[in-house]
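Here the structure is laid out as structure tokens; the discussion comes afterwards.
What you see is the complex with one protein chain gone and the rest in place.
Per-chain residue numbering starts at 1, and chain names A, B and C are given in the order in which the chains are listed.
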Amino acid sequence: MGLRRRLATLAVDATHVLVVEAPGAWLARVAIEREIGRRGWWLATSPADADALVTVGTPGPQLSERVESAWGQLPGPRSRTAIADHTNTTSVQTALDRVAAELLDPERQIRDARDREGFTSDQMSGDSDMDMSPSGIPLAEGGDDRDGLEMDELHVPLGPVLPHWPAGVVLRCTLQGDVVVAAEASVLDESDCTPVRLEPNERAALRCDQLASLLALSGWADGRAAAVHVRDALVDEPDTAAGTILLDELRRRLRRARLLRWSLRGIGDLRAGDRPDTPPHLHGDVYERLARLVDQARAELTGDEATPAPQASVPELLAVAERLVVGLDLAAARLVVASLAIDVATTSNLAPHQNEESPDA
Amino acid sequence: MFVDVVFWVMTVVAVVMGAAVFVVDSMARATYALALSFVAVGVQVLLLHQDYVGVIVILMMVMEMAVMAVYMVMFMGMNPALMPMSMVHDKRKALAAASVVFLTLAAGALLIPWPTRRGQPSSDTTRALGEALMGSKMLVMTVVSPVMVATIVAGIVIASKRSRYDRLGDDLRGAADHSADPQRGGVGR
Amino acid sequence: MTLQTVLLLAAALFSIGLYGAISQQVVVMVMMGLELMINGLILAAAGFWWFLFPHPSGQVLLMVIIAAMTVEMAIGFAVATLLHRDHEADMTDMAGDLSE
Partner (left out) sequence: MPEAATSSLTLVPVGWVVLAGAIVLGLAWFAATVDGVATARAEASPTGLGRPLREVARLMRQRRRATVEADTPLWRIGSGGLVVIATLMVIVVPLGPWTVFDSPVGVVWFNAMDVCVWALVWLTGWGPNSAHGLVGGYRFLAHGLGYELPLMFALVAPPIAAHSLRVGDVAAAQHGLWFVVWMPIAFLVYLIGVLGFSVWGPFSAAVGSDIAGGVAAELSGLDRLLFLTGRYALLAAGAAFAVPMFLGGGAGPLLPGWLWVIVKTIVVLTALVLARRRLPVLRPDLFMEVGWLVLLPAALVQVLVVSVIAVWRG
């Protein structure tokens, strides 16, 4: 028994956590991520990779439904917890301590496993009598792809339970192979969204967080770590001068990354000529928008009147995303969505002009 | 002894997997059954002391079947789900023809009084193959090589819709309109 | 491992492949039948070489067979793609108008 217990203790020291963020709770998510890093735990890449599911913020009914289905995909031993928006370090720590204790509790895990087995066998038997749809999954149907070949279409929703994805957003993609042929974006629980007002340093940190997501998607681990480091410093430290130095350093580092530029250049190119109605700060390709994210963070932090941080409304951003991802492969589509820096909670119900004259400028 | 055991195991694998190609319910399984059949034959060619040819058979066929599986999925539209599938015509005639061919060949293999071996294998069969290809059988090499090149070109011409002229313009200097190019490539043309 | 057993196995592979090549409707499956037939040929050639005439030039024949197979596959894939594009046909019965 001692060995089993020791194995479990070791295992829990490497817990992988899937964090699901409800719109508006990104500060709580940052707190969770930092606590996970401090413990040497990991952020999970998918439900199958996760031992624990942490919901931050208060998810609406639609998001709750998705979280529930993701919870069903955790292999087990598993544990879940929820953390409200307004949070401090202690509450995050106690929540994760509880997760660790639950994962270590053998009886609880055995009970959980037993309950699940009954559940899955019911599900399987119900649907298997349909002939052309094994287990209730309809077969894919064909359609012409961009090279004129008829190919199967797969319907894959991206988000909301997906790492490095804007909270509360769903992009329903139609894929052929890995090429997006059609996309439809929406916000879950739209009516429940309440705008969140952030301090300047927090808004700069939000930009860094979005930058970190983009760098994570590009696969550059050290770049992401650098952006996360700046983000955490900005959250902790409202001091403008120190933050500016960090941001400038990050900017220089990004500019030196040749391979990153090579890999992001030319994707999701939005030109003023094609679409004059789109906000100008979205123009350019993913790489230009990435560089602009750092500049925006700097402008937010310093409250620079000359370069006010522009905002586009969420419906505008979603429309741009829908249009840009068509014809791209899944990797490029993800990069485009990340580069648009969509944040439902800080922008949703605010028209662009209202946001600019917020008092903290 | 060891050689015989391996030979018989590989015989069973080659035949069973070969038959499985036309029996199993999934395109992926059919393709990789064929790959396994080829790997088994590749091992047997190794046992017959043609090291280079044997390893090349394994290398080529695994690679080819990996690509073939993608074609299978692409053109046949199968979910990974196992769907019973039977897409055959003239099954009975085909079976009869195959049986007749097998019996004829088998009878030939067993009944013909094969001559005894002439000559001795060289001590390094791979070197011998290389010297043959680069020496007395040079003609084979010089014929096969252009045929291969022609195959590559012909394959691309037949299969692709957009040619390099569509991508890079009539003078091949680079596309006028990059935004219309869904695949811009990595060397910045 | 004798010449007879090797040839029997080769004959079996060839016949299975022949059955597939005749009976299958889907172009790629027909190609798999052809592959299996060539598989048998490779084995038979290797057997003849080793048991009857292990002279260096014999292996060259095997290389030619393998080269022929790659040509067959490459062109086969290309034609399958062309058929699929032009006619949305993946069955041999539907490919009749290619010969017109």
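Points to keep in mind about this one:
Note that in this section a residue touches a chain if its C-beta (ideal position, glycine included) is under 8 Å from a C-beta of that chain, and two chains touch if they have at least 3 such contacts.
Computed from a predicted model, the values in this text were never measured in an experiment.
Within the entire complex, contacts from the absent chain reach the displayed chains A, B. Note that of B:T11, B:S26 or B:Q44, the residue touching the chain absent from this view is B:S26. Across the entire complex, the residue among B:A69, B:A94 or B:L133 in touch with the chain not shown is B:A69. Note that of A:G60, A:P163 or A:P238, the residue touching the chain absent from this view is A:P163. Residues touching the missing chain, restricted to chain A, are 7-8, 10-16, 37-40, 45-46, 48-49, 51, 73, 75-77, 113, 124, 134-135, 137, 154, 156, 162-164, 175, 177-178, 215-223, 225, 228-229, 257, 259-260, 262-263, 329-332, 334-335 (touch as defined at the top). Even with one chain removed from view, chain B keeps its contact list with that chain: residues 3, 26, 28-29, 32, 35, 49, 51-52, 55-56, 58-59, 62-63, 65-67, 69-70, 73, 79-82, 121, 123-127, 183-187.
The definition used in the following text is that only the chains that are shown with their structure count from here on.
Mean C-alpha position of chain A lies 50 Å from that of chain C.
Centroids built from CA atoms put chain C at 8 Å from chain B. Annotation for chain A: residues touching 2 or more other chains are 142, 148-149.
Residues of chain C found to touch two or more other chains are 81, 84-85.
Contact residues of chain C toward chain B in the complex are 1, 3-20, 22-29, 31-33, 35-36, 39, 42-43, 46-47, 49-57, 59-60, 62-64, 66-67, 70-71, 73-75, 77-82, 84-85, 90-91, 93. On the side of chain B, the complex with chain C involves touching residues 3-4, 7, 11, 14-15, 18-19, 21-22, 30-31, 34, 37-38, 41, 44-45, 47-50, 52-54, 56-57, 60, 64, 67-68, 71-72, 75-76, 87-91, 93-95, 97-99, 101-102, 105-106, 108-110, 114-115, 117-122, 125, 128-129, 131-133, 136-137, 140, 144, 147-148, 151-152, 154-159, 161.
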